[in-house]
Each structure stands twice: as structure tokens, then as C-alpha cells.
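Complex shown without one protein chain; remaining protein chains in place.
Showing chain A:
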Amino acid sequence: MLDRKLVQEVLAAALSKGGDFAEIYVEDRLNTSIDMMKGKIESSLSGRDYGVGIRIFNGLNSVYTYTNQSDRLTLLKMAQNASMAVGGMPQNLAVDLTIASPHDKHPIRIRPEQIPKSDKINLMRLGSEAATHYDSRINQVVVRYLDYTQNVLIANSEGRFVEDSRTRTRYTVSTVAGKNGKMQTGFIGKGAGKGFELYDEIDVAHIGREAARVACTMLDAKPSPSGKFPVVIENKFGGVIFHEACGHGLEATSVAKGNSVFAGKLGEKIASEVVNAVDDGTIPNEWGSMNIDDEGTPTKRNVLIENGILKGYMVDKLNARRMNTDITGSARRQSYKYAPTSRMTNTYILNGHSKFEDMIQSVEKGIYAKYLGGGSVNTATGEFNFAVQEAYLIENGTITSPVKGATLIGTGLDILKKIEMVGDNFESGEGMCGSVSGSIPAGLGQPALKVSEITVGGREEN
């Protein structure tokens, strides 16, 4: 992507006026996206992103600069200016790069760019038709197909020079169901760090039907009750609760300067003892997996919580200096336009021993959250929220009628202690996560779990 000799020159220039560590990140990415509405292709877009980012540290301070010009003179000038900006004494460090070639843990079997667009469109049609024919009340179906391959080169003044290629594929179906002027929506998606082979493993017609089913179910649903209730949260994307309630608060991005409610709590019991959580970027071909993180460090499996005890944070190079701790292979960024920082990869609550049926049976009056929507958190206060896309009432130990428009809110420290039962039906899901270093693919997952009490924001008064 960039010649090793030039990379070496740029890194030397980056330390010529100041700074004690320099890094270069080169990105070349090909994107494809196709949209189908009501069974017809509406738009198809392809593009190429290309750019170079240079980062320099001087102690705890950092400078980041990027461009999408890659000629030698531009890069050298940019590196020198950045070096001047970071300050400190010139160290004249000799940079000697060793090419690392880590084993590829996430091989791509069928490269998506080799598949004709017509094959991709045929798949979209299958999902679209399945959704349309599910119910006569379905009046709009939007299918979106996405694939990209992001090639990166990362080198730094510690001598590291490493390349990685990340291919990701995603397929989503959104539906609108309507009756008597009322409208409701459904959304189901599936993605992976895979190529076109993903479609040998998933049933796109099922995704279409499921998205249609959610919209129709919600059309018949009454407003959710409001107040505090026990809630059973289903597996897969249900993991967004941990992602928001705790995950973000364990990123060094907020922990290092004490801006997280979980700062300074290592070794303390922060969750009920049935909670075991990890962040694992090594799982083959998962949505949030990579061979190396965006600082060039191999990803790993990081234990976050063990039997309720806080075991570790997710830490990038810069914050590791402030926290005086080790890096964890967790540095991520959307593109060369962002300096990397610690982020989640695939964040999971691990299997427990409870049975789903027992969880439901244990609830006299509560909510069963089958599909969650997105959410957000304020890491300083720990206050989080997330939407429930498909929810049901639980009455006397049985799942009864569907309810719409529920949002669950709480604080991380409180909710983790109220996780009463953890199921044995773990599955993973995937989402896009937005934070300081941009929007990145983040894997999540959990078995079903029961929270003894959480604030449910609905419209029905009790």
C-alpha cells in the first residue's frame, strides 16, 4: 500500500522535531451498497476510500493528522508539521521496521467483489419477496445489501510494520406495516466478517419474514406499560444492554481520566455473580473481529467481568500510558479520518445455567424484550437507555400480548447487580457503534437474561 522505505522516512520525519512515538495508518477501502425498495433496485453505489493518518505522542499528549494525498512530499511535510506541533525534544530515534505477518484467523472464502451484482440482487429479491408476501398489511419493504473490504497498513516507531485486510458483509430488511392509518416498522439484519459465503449459512427469506412479522406484531400491539418491572431480555442483539450499561464504561477512553463510573473499581464486585463478560476480537469471522487492532496489536480475548468481579478494561496505547497498564488489542477507528482509541470488538455475556422457561415462569408481571433496538450511555453518570423493538407482557409466568413503544433505562452500576438469572442459549448479534473514533462494526451477544427490576418507559399508565 505504501513502500516500506517511504513509511520509514515518514516515521523518522514525524519524530524529527519532537515526540517519542510515531505511527502511520494507511487505509484503502472498497465499498458496495445496494438498496431495494418494494422489490425494485433504487440505488447502487460503489466507492473507494483512501487516506493516510499520522499520529505522534509526546508523553501523554498526542497529535493526529490525515490526508488523502499520498505523495512523498505531502506525507513528509505533514509528518514534520505534526512533529513540530506535538512539542518536546527531538529524539532522533532510528526507526527500523520489521514486517510482521500474523496468521490470518479470519479467511474470506468468496471475495464479494468477484460476485456479479446480479447475484447480490437475486438475494435481495428473495428477502424482499418473503417479507412482502408475509402479510397483506406489509406496504413497504427495504432491503439493503452491503459489503466492503478495508485494507490497512500500520507501522510505528517501535519497529512494527503490519498489514491486515477486513472484509465484512451485511444484509438488512426493514418493513412497514399499515392498517387504518397506523403504521409500524420492523428491522432485522445479519452481518459477519465474511465474504459471500455468509449466504451459504443464512436464510435471507427468513430474515425478510422475521422483519415483516415484527412490524405486523407491533401493529396489533397495545402501548407498553410504564414503571418499574422485571424484564427478561432475549439472546443475540439483547447484548446491547451490556454494551451500553457497562461496555462503554470499561473503555480506557473514559476510564483513563476518571470519566467512568467503573474507574478505580478493578477487583471489586460490580455485578451479580452470575455475570461473566468478555470482549473478544479473535472469534473467527465475527462482525467485530480483526487479526490486529487499529494500532497494529493482535486482538485478544479480554475478560471484563468474572463471577461479578471487574477483571479488566479495554486499553489503547495512549491511555495505557496514562493508566500505567498494558494494552489489550482494543484500539479501533472508523477510518483514517479518526485517531484510534479503545473500543469494543465483540462483547459478550457468557452462558449461565438458567433455562429460558424458568425465567419467564418466575415473573408475575413484567416485560419480555424479544428484539432490542439501539441505545446510548453517559459513561460519567452511567445512565443508559435502549429501545425495545418487539416486546410482550409477561403475566403470571406466561408470555401474553405484544406491547409497543417501550424504552428501558437505568444506570450501569445498578442494573448489573440486578441481573438475577443468566440463560444457557447464547447467540451473537451485531450492530454499528458510534463514539469518539467514529462508527465501527461492534459484535454483541448474550444468552437470555432476567433483570429483577428496570424502568420501562411506555405510554400506558398503571
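For this structure, a couple of remarks:
The criterion applied here is as follows: a residue touches a chain if its C-beta (ideal position, glycine included) is under 8 Å from a C-beta of that chain, and two chains touch if they have at least 3 such contacts; residues count from 1.
We take it that contacts and distances are computed from a predicted model.
For the chain of the complex excluded from view, the name given in UniProt is "PmbA protein" [choices: "PmbA protein", "Spore germination protein KB", "Hydrogenase expression/formation protein HypE" or "ABC-2 family transporter protein"]. Checked against the full complex, the candidates A:Y66, A:Y134, A:Y171 or A:Y313 give a single residue touching the omitted chain, namely A:Y66.
Of the listed residues A:P102, A:G227 or A:P284, the one in contact with the hidden chain in the full complex is A:G227.
Taking the whole complex into account, chain A touches the unshown chain at residues 34, 37-38, 40-51, 60-70, 81-82, 85-87, 117-118, 121, 139-140, 142, 176, 178, 181-185, 218, 223-224, 226-228, 254, 257-259, 261, 337, 339, 373-376, 378, 380-381, 383-387, 404-407, 409-411, 455-462.
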